[in-house]
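Below you will find the structure I want to go over with you.
A protein chain is absent from this complex, but the other protein chains hold their places.
So, subunit A:
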Amino acid sequence: MEAAAATIVTGFVLGGMYALVAIGLTLQYGVARIMNLAYGEFVVAAAFAALWLFTSLGVSPLLGLVLVMPLAFLANWALYRVFLTPLVRRAPDAGALETDSILATFGLLFVVQGVMLAIFGGAYQSYSYLSVPVQVLGATITANRLVALAFAAVIGGGLWFLLAHTRMGTAVRAVAVNPAAAPLVGIDMARTAALAFAVGGAVVAAGGVLVSTFLTFNAAMGMVFTMKALVVVIMGGVGNLMGCLVAGLLLGLTETLVASFVDPGLTLAATYGLFLLVLILRPAGLFGVAAR
């Protein structure tokens, strides 16, 4: 019994990390309609920023969040305004924008990766921060993973509050649900989309900073995060925050349960099996709305 409880706690912590890494993408893809293939590169860039702040300047990663998140917000805002707005303007419909943004961000992926390689080289990086054991219901978990889980909850909850209870948030949801009708009720599409993209970017950066405290990473690892985030976002329903959290937790739990009670070799199979099942039963994702 105790072993089962410990396994579930471990699964929740892993799932929280998946959700954290995917929340940003659901905003960027679901609201701003930008399928950002360079997403994982931004996770890794934030991880490098945290590494650099911590090892060179002695700034703790949690303090680093305060620095990195606003910077990422501005950078992503500028990115959307300068680089992606022309694509949005010329795209005749959402499908075309998706294709264009995939191509454009695929190029961006190599630019960001190249810059990181030039600055930091290709070697693996890792540092030790808050890696002290904490006992939770019989599971031994490092404090840094718990902190990441807590932040995932805070960021997820905060975003949910903003989306559900503020005027701006309602506008963002309107754009996510029906981009064609949103301007009819006086929503500034361009501004709302840019905002969602930038907030998404800031959340990505938070994810990168937090996972850097416990994962070993290098400049070439972005694709791993992009893939995981994509699975979580599509499983949860594109643009749906709650779906993102639930899908992330579900994946984390599945992987941990399979690794503990079946065979660690089958975790990937279980992940993609679950993904497939969701896609067959609910093609729009767990919380998704069926396509118009």
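Everything that follows uses one rule, which is that contacts are C-beta pairs under 8 Å (C-beta built on N, C-alpha and C of every residue); 3 or more make two chains touch, one makes a residue touch a chain; residues count from 1.
Everything below uses one rule, namely that contacts and distances are computed from a predicted model.
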item	value
Protein name as given in UniProt for the chain not displayed, "Amino acid ABC transporter substrate-binding protein", "NADH-quinone oxidoreductase subunit I", "Septum site-determining protein MinD" or "Tryptophan synthase alpha chain"	"Amino acid ABC transporter substrate-binding protein"
Hidden partner chain, touching residue among A:Ala91, A:Ala190, A:Val224 or A:Met242	A:Val224
Subunit A, residues in touch with the chain not shown (by the definition above)	3, 6-7, 10-11, 13-14, 17, 113-114, 117, 121-128, 131-133, 139-142, 214-221, 224, 252, 255-256, 259-260, 263-265, 267-268
